[in-house]
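Would you mind keeping the following structure in view while I ask a few things?
Every protein chain of the complex appears in place save one, which is left out.
As written, the chains take the letters A and B, and residue 1 is the first residue of each chain.
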Amino acid sequence: MAPYLILALFLLGIWGLVRKDNLIKKVIALNIVNSALIVLFVYMGSLSGSTAPILVERLHPGEGLRRLADIVDPLPQALMLTDIVIGICLTALALTLAARIYRRFGTLDIRRLEKAAAQDDGAPPPASPEGGSRPDDGQSGE
Amino acid sequence: MKDSELVDIVSRKLVPFILLFGCYLISHGHLSPGGGFQGGAVLAAGITLLCLSRGVKDTLRTFPMRRVSLSESAAFLMILAMGVIGLVLGRRFLGNFLPLGEPGQVPSAGFIFFLNLLIGLKVGTGISLVMFTLLREDE
Partner (left out) sequence: MSELVILLLVVPLAGAVVAGLGAYLPRRSERGPGLAGVVGLVSLAACLALLIPLAPWGLAGREPLVYPVGGWGEPVGIALYLDALAWTSSLVGLLVAFCALLFAVAEGKHVPRFYFFFLLLVLGMEGVILTGDLFNLFVFLQILSIASYILIAGGERRQALLASFRYLVISSVGIGFFLLGIFLFYKSTGTLSLRLMAGAGGSFRTLELAVVCLAVGAGVKTAFVPFHTWLPDAHASAPHPVSAVLSGVMIKVSFLVLWRLVSLFGAGDLRHVLLWVGGLTAVFGVIAAIAQTDTKRLLAYHSVSQMGYIVAAFGAGTAAALGASLYHLVNHSLFKSLLFLSVGAVIRATGERDIGRLKGIGGLAGRLPGVFALFLVGTLSIAGLPPFNGYVSKGLIASGLQGRAAAYLLILAAGAGTVASFLKLSGIFLARKPAASRGRTAAALRPPPPAMLAAMILLAVPCLATGLFPRVVGGALARVARADPAVGGIAGPVPGGLYSPMHLAELAATLAVGIGLYLLATRTRLGDRLLAFLRGRRAGLSTALGLLVAGFVVLAVLTWRL
């Protein structure tokens, strides 16, 4: 059951990335994708046991080997910590980029942004050509 | 954000405890769940709470930007230095060179303790800087 839910979360994130036009919503969707992967790893680690992976004789007197069999796999947890940190960096970076884009372009809508960028480059915009001034690219191809 | 007195007062009472809890997480990282990153994130959360309730400008008076930034770089350089000390002393890079001590005590498990402290400092200051930059209102 759980893996299917995780898969659903992952696909939801990807769907959000593709279909939402607002940059901030795309960042949120990216976070959802990342979270799905994190949950997947942690879930897999939890399958092998149910107690915390700490083995100190003094803290748990007499349990020793019996605990060893029952611990959660510590590796995926450690990996996911790193992944969470990376996720934070990426989100911060993406949000900062979005803020700067807003300041330079005036919009957060990806379609209008791409149109503006294409016009800056002098190529015809991806959608149907708009009226109004377009930078002269008369020397095309020659 | 700055207008709610209730939030302001409550957060001012809470933040020292949050910071303390963060330090606890950092220093007991080798004994119980927690560690450098987790504790650092809690530290940053405390500082963020301050930003949210009092505004970034006020918070910057207690935690000046330059000082926070310099401590972040300093913490990082010290982590590198600890790695290199291991290298110089004949063990591998990031090899342990401190005595192991008794398991279960706070000063034990070699230099993991110090690494945790440094990482906690770095993460706390790093995320706080990110929050300062994102939450600033004067731009």
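Structural remarks
One rule holds in what follows: a residue touches a chain if its C-beta (ideal position, glycine included) is under 8 Å from a C-beta of that chain, and two chains touch if they have at least 3 such contacts.
None of the values given here were measured: they were computed from a predicted structure.
Shown chains touched by the hidden chain across the complete assembly: A, B.
Remark: the omitted chain is touched by one listed residue; of A:12, A:72 or A:98 this is A:98. Residues of subunit A that touch the chain left out of view are 14, 17-19, 21, 23, 26, 30, 33-34, 37, 40-41, 44, 75-76, 79, 82-83, 86, 89-90, 93-94, 97-98, 100-101, 104-105, 110-111, 113-114, 117-118, 120-126, 137-142. Interface residues of subunit B facing the missing partner chain: 66, 69-70, 73, 76-77, 80, 83-84, 86-87, 91-96.
Basically, only the chains that are shown with their structure count from here on.
Residues 52, 54, 56-59, 81, 84-85, 88, 92, 95-96, 99 of subunit A touch subunit B in their complex. For subunit B in complex with subunit A, the residues that touch the partner chain are 31-33, 37-38, 103-104, 123, 127, 130, 133-134.
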